[in-house]
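The other protein chains are all here in position, but one chain of the complex has been omitted.
So that you can tell them apart, the chains are marked A and B in the order they are listed, and the count of residues begins at 1 in each.
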Amino acid sequence: MMRPGFHDPVPEAQGCFRAMLDAMSRPGRVHTLDVALDAPPPLAPATAAVLLTLADAETSLHLMPDGAAAGDWVRFHCGSAPASLPEASFVLSLGIHPPLSALRQGSEEAPEQGATLICQVRSLTEGEGWRLAGPGIRDFHHLRVEGLAADFLQQWAAQRPAFPRGVDIILCAGRQLAALPRTVTIEEG
Amino acid sequence: MSHDPGYNFAYLDEGTKRMIRRTLLKAVAIPGHQVPFGAREMPLPYGWGTGGIQVTASILGRDDTLKVIDQGADDTTNAVSIRRFFARVAGVRTTTRTAEATVIQTRHRIPEAPLREGQVIVYQVPMPEPLFRLEPRLAETRRMHALADYGLMHVKLYEDIARHGHVSTAYNYPVMVGGRYLMSPSPIPAFDNPKMDHMPALQLFGAGREKKIYAVPPYTSVRSLDFEDHPFRPHRADGTCAFCGARDSYLDEVVCDDQGSRMFICSDTDYCESRWEPEQ
């Protein structure tokens, strides 16, 4: 049987969005979502909540890995059009994420068309690990992420010179989420 | 307080909110860049805050406390009208106190009291394009932003200085955001521009008729355009508020009689009241 989405969609989507908005505004801040969401494995509750909040029939979604067990749930609840990796506005990664350069980057005139990578990781820990700086951060934020590609920092640094083009990332682990807008610079902690 | 059951919470349907929310996240990720969005027709006229209203409606939750100001005041007619709209369709708490508000929708001012982390200020924007008086064509200004080609604006300011000795722009004074995008701060007086720089609160901008949303994340550099030999200087009327005696706030000039006598009062009514209430 198909598991349900949000129990009370209007306030739950709003709450989840405000957490995402704050996460995107303050890169590296970790938010814990207060939603009772019974998402099918391997979807973490935060990942499922982000999808329900942002994706719908007006968006395109690339799901990785392709045959992920939760695929039916995502298709049913979001109704997003499936799209290839370089075309999709949202890319959902449940395993090792694809190289950032393979995602839609947007153009100089329309950088907002750069993709959003919703990346499910093992854990997010605030206050240790990487040193983040940039808009949204007064001095530095520290964030440790377990479960990204080994060369993630090189990939991230490689997209920086292309700004304003680039990819933004929403990281999800369990009920937690954090975000990495394309403006943030990341150094090894 | 509950919301009018005849409408979805905060008026907009959930699909529209999702579209605006997606736009907002991209706007925050590219500070100062105007992101086009499918603005809807609102039950208030274009030019009267429909962009700000759509942004506010998309972020507002039951736990928020909303403050709405126009010209700095909570009791100007359009501020009253917009506050009533949200009280009706979202049933949220409203306040006139800057410190109590979690979301502040504004037209033409930034409150005097410094905003803090956790607050969101939503600006109503009539013309989001900072270059529109110099180049009205969207196709052309879009190209200028892509190339960060802002020479036109520098030339305009320079000519002002050459002709008048200083910049003639008094409000809607253009700013550079994050060192990359030229941005309209909305028609706030230039006096308010410095408050935008490294503000701890999140700043969101909605232009409904022009169908654009943009944003400045907290702690982001917002620099008013200037020249080394002509640094930007915010101006205010050289006066004192007749009510609270403030010498640091932005003042409105009020004509008192037909002899042209005038007095000055704080434009920010909450700031003014907070200064004289304790004494009463």
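Quick note on the criterion: a residue touches a chain if its C-beta (ideal position, glycine included) is under 8 Å from a C-beta of that chain, and two chains touch if they have at least 3 such contacts.
To be clear about the criterion, contacts and distances are computed from a predicted model.
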item	value
Name per UniProt, for the chain absent here [options: "Na+/H+ antiporter subunit G", "Septum site-determining protein MinD", "Oligopeptide/dipeptide ABC transporter permease" or "Carbon-phosphorus lyase complex subunit PhnI"]	"Carbon-phosphorus lyase complex subunit PhnI"
Among shown chains, those touching the left-out chain	B
Contact with the hidden chain (one of B:9, B:86, B:214 or B:250)	B:250
Residue numbers in chain B that touch the chain omitted from display	7, 13, 36-43, 45-48, 50, 70-73, 75-81, 84, 107-109, 126, 137-139, 164-166, 168-172, 187-191, 209, 211-212, 235-237, 242-243, 250-254, 256, 263, 265, 267, 269
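Going forward, only the chains that are shown with their structure count from here on.
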item	value
Inter-centroid spacing, chain B versus chain A (mean Cα positions, whole Å)	29
Residues of chain A defined as touching chain B within the complex	9-11, 13-15, 17-18, 20-22, 24-26, 53-54, 56, 58-59, 107-109, 111-112, 114, 116, 135-138, 163-164, 168, 181-183
Partner chain A, residues of chain B touching it in the complex	8-9, 14-15, 17-19, 21-31, 33, 35-36, 58-62, 142-143, 145-147, 178, 180-181, 198, 200, 202, 216-221
